[in-house]
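With one protein chain removed, the remaining protein chains of the complex are shown where they sit.
By written order: A, B and C. Residues from 1 in each chain.
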Amino acid sequence: MKVTNITWRIGGEAGCGIPAAGNIFSRTFSKKGYSVIDHIEYPLLVKGGHSTYISRLNSGEIFSLNRDINILAALDQRTIEMHQDEVIFSGYVIYDGEKYRLKDKVNIRKDINYISVPFQRITAEQGLLNIMISNIALGASLALIDYNVDNAVDTVKDVLSGRERETIEMNSRALEFGYKYIREKLKIKAYELEIVKPDAKLLVTGNDAVFLAGVRSGCKFYAECPAPQSYPIHDSFAAVEDDFNIVARNSEDEIEALNMAIGASFAGVRTMVTTSGAGFSLMGEGLGCAAITETPVVIVLLQRPAPAAGLPTWTEQGDMLFSLYASNGEFPRVVIAPGDPEECFYLTGRAFSIAEKYQIPVIIILDKYLSESHFTFAKFDMKKIKADRESIYLSDRDITGDYFRYNDTGNGISPRPVAGLKKGMHIANSEEHDRYGFSEEDAHNRKRMADKRFRKVGGLLEEIQPPVRYGPVNADMTIWGWGSSKGPVLEAIRILNSQEKKVNFIHFTYLYPFDREIVEKYINESSKNVIVENNKTAQLSKLIALYTGYRIGNKILKYSGRQFLPEEIVESIEKIE
Amino acid sequence: MKVTNITWRIGGEAGCGIPAAGNIFSRTFSKKGYSVIDHIEYPLLVKGGHSTYISRLNSGEIFSLNRDINILAALDQRTIEMHQDEVIFSGYVIYDGEKYRLKDKVNIRKDINYISVPFQRITAEQGLLNIMISNIALGASLALIDYNVDNAVDTVKDVLSGRERETIEMNSRALEFGYKYIREKLKIKAYELEIVKPDAKLLVTGNDAVFLAGVRSGCKFYAECPAPQSYPIHDSFAAVEDDFNIVARNSEDEIEALNMAIGASFAGVRTMVTTSGAGFSLMGEGLGCAAITETPVVIVLLQRPAPAAGLPTWTEQGDMLFSLYASNGEFPRVVIAPGDPEECFYLTGRAFSIAEKYQIPVIIILDKYLSESHFTFAKFDMKKIKADRESIYLSDRDITGDYFRYNDTGNGISPRPVAGLKKGMHIANSEEHDRYGFSEEDAHNRKRMADKRFRKVGGLLEEIQPPVRYGPVNADMTIWGWGSSKGPVLEAIRILNSQEKKVNFIHFTYLYPFDREIVEKYINESSKNVIVENNKTAQLSKLIALYTGYRIGNKILKYSGRQFLPEEIVESIEKIE
Amino acid sequence: MREEYRLKPSDFNTERRPTWCRGCGNYAIHDALKKVFVQLELYPHQIIMVYGTGCSGSGVNFLRTYGFHCMHGRAIPIAAGAGLAAHKMTVIAVSGDGDIMGAGGNQFIHACRRNINITCILVDNHVYGLAGGQVSPTGGNDYKAGSATRVISVQPINPVSLAIASGATFIARGFSGDPLQLREILKKAVRHRGFSLIDVLAPCIIYSSVDIYGYYRRKIYRLEDVKSYDRSKKAEAFEKSLENDRLPTGIFYKVDEPVYEDTLKQIDRKPLIDHIISDIDINKLLNRYY
Partner (left out) sequence: MREEYRLKPSDFNTERRPTWCRGCGNYAIHDALKKVFVQLELYPHQIIMVYGTGCSGSGVNFLRTYGFHCMHGRAIPIAAGAGLAAHKMTVIAVSGDGDIMGAGGNQFIHACRRNINITCILVDNHVYGLAGGQVSPTGGNDYKAGSATRVISVQPINPVSLAIASGATFIARGFSGDPLQLREILKKAVRHRGFSLIDVLAPCIIYSSVDIYGYYRRKIYRLEDVKSYDRSKKAEAFEKSLENDRLPTGIFYKVDEPVYEDTLKQIDRKPLIDHIISDIDINKLLNRYY
């Protein structure tokens, strides 16, 4: 069967090499020009437990995963139990029929194909390690797609480059044996994937994109408190510390991480900290400190289902309102929720520029789905990230006479120098202060400083990108969403519009400042509205009501710790009508 | 001149005994049945700096301070410079004419009386301490009101009871000398205060009321991190530790304070922590922990102008939205902002009951003005605070078979025992958990637990007191406000209504859950609306818009770190019309 | 408080089976705990266990007592609060090195100096296990631990030295590979009145070199075997704690000092949780405000 899309899921006990195999699968296709989106699901355990990886590849453009699986590579029985319902009509399940017999437990579906590949026996016979089982399954899967296994072998060599030759060789062998078992022994060919132009695509996660933009933006100090949520970003920075003159730091807690970043930023470098919800809950103090001292800092908040520790390896959009109002008192900030890794890249670049120009904290919100799923893109445009510090910082030449650190300027921005300049000496003060920075309790001064800080909002409104409308201008229904649900909603409206339902989508990346004018325009142009959010309390709908007074009545909310699938959205939308 | 109201302000260098004298002044009158409201203003310094105390007394009912001062007791020249404009036509300024000559610096007002009392000379001649200067001024002020100085001497004895006899005697002497100087030497009599029934009134600050309600409610564990904002509450608890079996604790930081309270509450006692904004910014983590483990805790947030350290000794209503959304993730909480000490008392009682019954965190928001100003009340009704724990906690008898700590009940409340019961063993888990409390990542379970927690909101809506409307039902204008601005607004609408302007006032004490129905009713019944808030961003108006979609366009906002005066509100209202 | 049934270690099992990796040091600790509870005749309902976040924290699911699984680094204050409210119960905090020495360092030193009456078991594997294997504050350069891309030569925290300097009154080091000694220490620690720390070397077999148990076995010696060692001397204990070529295990320091809870008259008569609060009379108190 000729297809343009293949969705593949591999699952099993952790320890069978699932993350690596998933990554190889995705990368093998992205290298050859296919669009790929993948996602990994794993429990909060270092070893053991059940884990799955899903990868969707397509010869055209895709925005998210989909529900229907073409090939389910089940390394254990539980994977079949949990996921065989997702297998598409006449799809395939690969399993080890020598290890467990289907009939014993599984409710066998008549409409799909179960194909036994003796993972365990091959592993034993070939002297492979347990962790390579998934590679056998991967090889078998490629055979089903009739895809040249050499491409995957190349990927393995790439991904494992630097590792011992034997490791690479064994991994490759596992791939090849799985492949051959299907092709030569069983002689099954399930799908034939449409061929695309073999232009290698970038395959990056949200985390990768944030990291890359951080490096490009000239971030010189990065810190986190060790956490499963943020260590991919930390490790990326740590690996390039010397190449790019960056200090990447594991702090003892989030309090140190943010305060060190503020200290470094005060001295004059661009800084970033990453954290997830519980860690962000400890950062309120530092956030306020950055705000009143007007010290730029970029904070990346990697959302997880909460409250408290919640579900650290799953996904949710639960921290929007918290990030908007975190910390005591009132001050301007910018909150950005990118919708995909491409937006992660460009918006992280913007975050650094805005933070530095406006001397404010900027918060970038991701979630597990966006952080850890790979997406393909043609390339990143470097021109869109420019670190133009020279026009922002004062030099000794600029300063004549008294220097007012908190000068009450028209746009609220008070230019500052990096530390060490002869003429630019100043203090940053977390107490209310006068224009020099000296502590000052006077009522008029207080009002003046608060006004000065908030005057920045005017400029910020020019900088930010208003919500974007996707789909037809005139639609019967408008979906509203933010951040990482962008992909599933885009897929959903593609399906809906192909069914002759005119649905469009307003997607927010910047959450604060709020561009009321454009939102009101969108509201006026929409007839029926529905909120789609990956949380329980519909936080975006609250934000919209707060600023525009418009309350969106229809809500599609998911808060099981799992990202939306486009099909779910389509079904929910259909129920509304 | 016969008067029903006297407003008195004393000011000078810190170190002259101003807080004590102010307290004595207020208490002297409250004891004799007058209504009193006072307020102290001081800089962020242990010693030195300028400080003032204002006390308003009235033979009838009052709700706040007012602007016009009858007597300004100026212990230094700066007090005259800063405050003589507030003195009412034909009012009085008491100053030390032997220490500084008015003409040198001060713009002398023709319409008021400057009376010199040689504070310094009396102090020297009588062998008094510097700190007693303010008592001389106080005595002199009493003479101007023609009020029996013995009442004040009695107050001194009361307030200083337990101190050395000499101290008491010297303080009394200072009072008497000031009194005699006016009465016998200058022979001035300025005002004659209307006599009231001498039923002693309670004179309490918001802090006092919170403390008293805490004791009455059976709070057994109290903690704070040492801070100027909260130490009055700490010291009150510390003084009664043995009498009421309470542990009052100075924690090393707010993180310990809240976590210890959660631990103690888990074991089974009622607990409270107090903090101000920057400390609350460190409590997000603990807040979420209390929420997901469903451990009751009462947090008192003493707002100050912020962000960050801001102005620690001044006042602002800047933390409402922060308190509503603090901590990662979504969970129900209750947020209460009492309007005066009486509400502080009853609502703190409610806070403990609600926290315990619903097993949630309850946040009580005060601000400097409410925390540290004294207000008079006839008495507190003890029946309104009942700690009915027995009906809430499980006993061994109640438990048969398996005990589910997080039982998925109809109202979302899962009854629990105190620690140590044989049959009630359970775990509290800050990770998402199943009904036993065991860590659980399953999607259905996640949804179920989130739903269970949020189901409590239904019950909570029955418990809370909806916003109260003061003034005429039908009005030309409706003022909306919350928390401590209650008093100034009540005075303002009294003035406005006496001027034939029909204005009423909707005052919020409970901010979450939000009673949309009644608020929408109020909106429908109002014609012109105006927000009065002691902050810059009109947080209540945002909250109202968020829930009702109704946006209040007129805003009277003050964010200079000072509380509203009724006259300011009246003037701003008049401008709106 | 005699109970009607005879305790056995399995009374402390829950319906969940431990999910730690095979060979993980956490097993030995839980095993020791159960056996010590039986020896001390502590019944499940007389115990409050508080767990931090991390691999060790998942123990909350496997040990049947009153339990609290708290936020990263907060096991000590939660335990301290629970202990104050129910001071007749046995309160034990079990938490990782990343937890207690990372985020929880401040609470640790203050609990030590206040000598609060809880036992703290530091599950010391030198890594942030659950967080991804990063080197933890106790992680040194003596063996390869953790997923660090580069060894940064910072000194590790020595929990024993730190506890001595901070004022804890029972300070020991155990090793999960020496269960007998671990049990002995644990028993004494639970019995000790005041703050007791047991720094348990509890290898993480995922993020350590494979022969970490062998490494420790070669390096470790027991303080019990040093007859001349006087564990009541603070300076001596500190000096001992600095030893690194060979690693002493056992009790470094044990003294009787005033216990925080004992200084509180307000919990003298009965635990805070036992007070009836339904109608507390505050009228006398109110009089001060008239």
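Definition applied: a residue touches a chain if its C-beta (ideal position, glycine included) is under 8 Å from a C-beta of that chain, and two chains touch if they have at least 3 such contacts.
Every value quoted in this text rests on a predicted model; they were computed, and no experiment measured them.
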| item | value |
| --- | --- |
| Chains on display which the left-out chain touches in the complete complex | A, B, C |
| Option from A:E61, A:D104 or A:D388 whose C-beta touches the chain left out | A:D388 |
| Touching the absent chain when the full complex is considered, from C:A93, C:I109 or C:I212 | C:I109 |
| Residue among A:S51, A:N429 or A:N504 that touches the chain left out of view | A:N429 |
| Of C:R16, C:R193 or C:K234, the one touching the omitted chain in the full complex | C:K234 |
| Selected residue (touches chain absent from view) among B:L65, B:V273 or B:A309 | B:A309 |
| Absent-chain contact - pick from A:A264, A:V335, A:I464 or A:V519 | A:A264 |
| Residues belonging to chain C that touch the chain removed from view | 103-106, 109-110, 113-115, 137, 152-158, 161-162, 164-167, 234-235, 238-239, 242, 257-258, 260, 263 |
| For chain B, the residues touching the chain missing from this view | 44-49, 225-228, 231, 235, 238-239, 241, 250, 252-254, 278, 308-309 |
| Residue ranges of chain A at the interface with the undisplayed chain | 30-31, 200-204, 208, 212, 215-218, 220-221, 240-247, 251-253, 255-256, 259-271, 285-286, 288-289, 293, 379-380, 382, 386-390, 418-431, 436-439 |
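What we mean here is this: only the chains that are shown with their structure count from here on.
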| item | value |
| --- | --- |
| Whole-Å gap separating chain B and chain C, where each centre is the average of the chain's CA atoms | 41 |
| Distance from the mean Cα position of chain B to that of chain A, given in whole angstrom | 44 |
| Euclidean distance of C-alpha centroids - chain A vs chain C, Å | 38 |
| Of all residues in chain B, the ones touching two or more other chains | 255, 285, 288-289, 293, 430-431, 439 |
| Junction residues of chain C, two or more chains touched | 53, 58, 69, 71 |
